[in-house]
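Below is the structure I would like to discuss, written out as structure tokens.
All protein chains of the complex are present and in place, except for one that has been dropped.
All chains are identified by letter, namely A, B and C, in their written order; residue positions are counted from 1 within each chain.
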Amino acid sequence: MMNFPTTVPTEAYLILSAVLFGIGAMGVMLRKSALTMFMSVELMLNAVNLSFVAFARHFGRLDGQIIVFFVMAVAAAEVAVGLAIIVDIFRSRRSVDIDDVNWLRG
Amino acid sequence: MLEQLWLVPVFPLLGAVANLAFGRQIGRTMVSLIAIGSVALSFLLGVNAVLSFMSLSAPHGFQLRLFDWISWGAGSNAVHVADIGLLLDPLSSVMVLVVAGIGLLIHMYSVGYMAEEPGYARYFVYLNLFTFSMLVLVLANNFLLMFVGWELVGLCSYLLIGFWFTRPSAAAAGKKAFITNRVGDFGVLIALFLIWVNWGTFDFFGGPGGAATGVFDDPGRVLATQGVAFAIPMLLILGVTGKSAQIPLFVWLPDAMEGPTPVSALIHAATMVTGGVYLVARAHLLYDQSPDALLTLATIGALTAFVAATVAVVQTDIKRVLAYSTVSQLGFMVLALGSGAYAAAVFHLMTHAFFKALMFLGAGSVIHGLHEQQDLRRMGGLRRYMPVTTWTFVVGWLAIIGAPGLSGFFSKDLILARTFARGLIDPVYLGLYGLALLTVGITAFYMSRMVFLAFFGDFRGGVDDHGHAVIPHESPVSMLVPLVVLAIGSVIAGWIGVPSFLTGGTSPVSAIEVFLAPAVAATGVWEGTLEHLTEIVLTGMSVMVALAGASLAGLLYLSGAVNPVALAMVFSPFTRLFEARWYLDDFYRVAIVSNVARIASFLASFDLAVIGGSVTVVVRTVRGAGSVLRASQAGYVRGYAVTMLAGAFLVLAASWAFR
Amino acid sequence: MEFVVFAVFAAISVTAALFMVLQRNAMYSALFLVLNFFCFAVFFILLGAYFLAVVQVAVYAGAIMVLMLFVIMLLNVAYPEPPDKVLGFLRPFGVVTAVVFAAVLAGVGFGSKMGENASILPRISDPTSGAGIILKGVGAAEAGHVQEVAATLFSRYLFPFEVTSVLLLAAILGASVLVRKRTEHA
Partner (left out) sequence: MDGLPLLSIVLFLPLAGAVIALFVPGDQPGKSRRLALLVSTVTFLVSLLLWFGFATGTAAFQWEERVAWLPEYGIGYHLGIDGISILLVLLTTLMLPLVILSVSTTITTRVKEFSVMVLLMETAILGTLMSLDLFLFYIFFELMLVPMYMLVGIWGGERRLYAAMKFFLFTMAGGVVMLVGIIGLYLLKGSFDYVEILKAISAPGGALSIEMQLWLFAAFALAFAIKVPLFPFHAWLPDAYAEAPTGATVIMSAVMVKVGTYGFLRFCIPLFPTAAHDAVWTVSILATVGIVYGALIAAMQRDMKRVVAYSSISHISFVMLGLFAMTTESLQGSVLQMLNHGISTGALFLLVGFLHERTRTRMISDLGGIAKVMPVFAGVFTLVMFSSAGLPFTNGFVGEFLILTGTFKNAADGLQPFAIIGASGVVLSAVYLLWMYQRAMQGPVNPAFSSPDDEASNVAGGRTGLVLDDLTARELIVLLPLTALIIWIGVYPRPFLDRTAASVEAISARMAVPQSGVLASGTGARVP
């Protein structure tokens, strides 16, 4: 039987967090659907949350957890406004393809 | 009553303010009453103040400080650059009486002269304002307040010359007068800086409430720095040449005749143009320090007197003859100042105020009677149509050419005598005396020419430019009364300066000089006095010269013995020079005005091209860089996401590498 | 035991994440994301953040994802994406960038050696210095209790907490303005 550590080291959480963050980032870059991009952003946010909580345990302080609350609040706000924008774009373009939305071209 | 001195300038100011505020509503009678009443009150208070002042024992001057002006701080930190205060001394006494007195007469005259004028109230506002400003100028107790009056009279002059501002020539003349004066004021301004730096005060005299030591309490302070002792008088001379229309800045005065004639009489003959003379007389203690400055002044005066007289010979406009005559007479005053005979200058200033105002008003009466005709060639024989005007004018004529017994005789001879006396010490002055004597002859000539052409012979102006018949008529009584008063003044004003060789007094100087002495007596060592016999000879000479000039005019224009046109042909190089006014205007136009304009237009295009252009270059550069960079802004969200992530990656990698 | 749980759920979450990202159907992506959020809740429990775990399920898996699904169904765009025409080069480039980035992040995690002395972040040397809320001597397991969290949130972080409410209010207003039916003058 392998000799598993009894507690999971903080590094493990950080690596997991990095991997999930990378996957999320990949989603933002690969997906053309605004909705899926949005979900990928949520995934990235959660990955960051994970490392905050891991650090909180590591340093024995609550501040990391508190930050997660704020991130969640921001995420909620972001989702509300972001989805509203997507709905708005869909109304005018009948599409959520992000590449159609390039009016800000310089 | 001396404490009420401040009311003397304030009344005209109140009159101006009242007419400015209500002049358009209250009707012409009220406007005239307010305007004349305020000046009359001012005159009466002035007389009263002068009498009170003379009754003081051994008076040098009376100083009345009114309120702080440019000053700040309190206690030991207080700084008094200048305060508002008045000074009454013999010099300002004479000036106040002249200004308020002549001013009063001209206000009265204007009622008739300007009766048909739409801008009636405006005219009297300006005239009252001028009286106020001139009184401030002569009553100020410090240089800065005097400069205020000095500038304000320039303003009023501008406003009144341009009174008929819809005439382009009037508007241009007003501007020319103001700007030319400003050039002169530039010199005064620098002189004021020097005074402040050297004395730390502008007060003429120290006294309670002001500086402990005034400029004139310690005029020798500048002797320590020789340059300053010369510079201040020279800079003030620049102002004098502007205000008193001397070479090289006299060009504005003939143009100033665009204004209404009473204005020409008051401002451009009797009072404002004598401001420069007053300034030098007031500051004579500074001039006494610098013989060089005095000589400059005398030379300017003599040359101006001569040049202006020669130009006057060829003028055909009655007002222009008088204008050049004024310049010439001011030249005499300045010559007197330059000779150190300040009292003589002030004396001539006073007599000149009477007879020149008289002649201007007479000319105004003529113009009025001829329906705005000013050309001498279309006058003639007016004595039959307007007798009062003619005979008062003749009095003025006799006074100015120096007919014995009249005012001009005494004052002009005093100047000649003093210049001659100075010449005994400094021979250059003998040359100036000769020039002045010649000018006396020319003066007699052109003045006689004018009188003969206008009032004698036959009337030549039967038809005006529009073909209407012109019948000359005498002016209304309101215009004639001032003429008569001034004519009387032109006769008797000189009697306060009768030389002692005629009165048989023991004093070497005349009564007016005695009176003025506390204020203007030269402090130098070289004020010469002459033997009575010498004075008699000099007087005889000047009378002879004047007689010769008048006789020549009689031959040319009265008897017709010599044809003036033929004579002019003989002297054509000279007449052309005179008619071109010695080319001074042309010189200014070519050498200064056009060059300044050229520089200015160059700078304007420079500003547009270089200063503005440099901005354009920067803008172009930025815009070019922007158009390169904008290619990267394709507007694709995912593209931005990649860029962001790549950037974050680079930052991380960099911090990893350089950890 | 803890490690085993961690390993299992780590594998699930990574797999779910990959499926989410690679899935062309938005509806399926959303469901995989929900699964992912549950995994995160488990990690929070492992890390002693019990209250957060509850909130994670309630807010993320509950509220946010319901909102998303609602929008997906509202817009009825659960069709497969068309192939990428405009930014085709992004596909390999994006994958590479994301992988490298994740690797770098993970490298940072490995290299930090936090088990010994922290090199990335400063360790609080003196717990009594009062620079923050320090857990009172007990194990980290107690740290996630509601009481502790609340005490911190409503004392030291009171002001940001209040500001957050403003943010949420702004989001509500913004969202309602954006999705409002256009009136005639638009």
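Convention: a contact is a pair of C-beta atoms (placed from the backbone, for glycine too) under 8 Å apart; a residue touches a chain by one contact, two chains touch by 3 or more.
Note that this is a predicted model, so its numbers are computed, not measured.
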{"item": "Chains still shown that are in contact with the chain withheld from the display", "value": "B"}
{"item": "Which of B:463, B:615 or B:654 contacts the chain that the document leaves out", "value": "B:615"}
{"item": "Touching the absent chain when the full complex is considered, from B:22, B:69 or B:459", "value": "B:69"}
{"item": "Residue in contact with the excluded chain [from B:7, B:30, B:172 or B:511]", "value": "B:172"}
{"item": "Residue in contact with the excluded chain [from B:117, B:218, B:317 or B:579]", "value": "B:218"}
{"item": "Option touching the unshown chain, where B:206, B:291 or B:564 are the choices", "value": "B:206"}
{"item": "Missing-chain contacts mapped onto subunit B", "value": "56, 59-63, 67-74, 77, 79, 81, 87, 122, 144, 147-148, 151-152, 155, 158-159, 162, 165-168, 170-172, 174-175, 178-179, 182-183, 185-186, 189-190, 192-194, 196-201, 205-207, 211-214, 216-218, 596-597, 599-601, 603-604, 607, 611-612, 614-615"}
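Assume only the chains that are shown with their structure count from here on.
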{"item": "Chain pair with more C-beta contacts, B-C versus A-B", "value": "A-B"}
{"item": "Where subunit A and subunit B are represented by their mean Cα positions, the distance between them in whole Å", "value": "89"}
{"item": "Residues of subunit C whose C-beta touches two or more other chains", "value": "86-87, 90, 93-94, 97-98, 101, 105, 108"}
{"item": "Subunit B: positions in contact with at least two other chains", "value": "636, 638, 642, 645"}
{"item": "Complex interface listing, subunit C residues touching subunit A", "value": "1-4, 6, 10, 13-14, 17-18, 20-23, 26, 29-30, 33, 36-37, 40, 43-44, 46-49, 51-52, 55-56, 59-60, 63-64, 67-68, 71-72, 74-75, 77, 81-82, 84, 86-87, 90-91, 93-95, 97-99, 101-103, 105-106, 108-110, 112, 114-115, 121, 123-124, 127, 132-135, 140, 143-144, 148-149, 152-153, 157, 160, 164, 167-168, 170-172, 174-176, 178-179"}
{"item": "Interface residues, subunit B side, partner subunit C - complex", "value": "636, 638-639, 642, 645-646, 648-649, 652-653, 656"}
{"item": "Contact set on subunit B toward subunit A in their complex", "value": "629-638, 641-642, 645"}
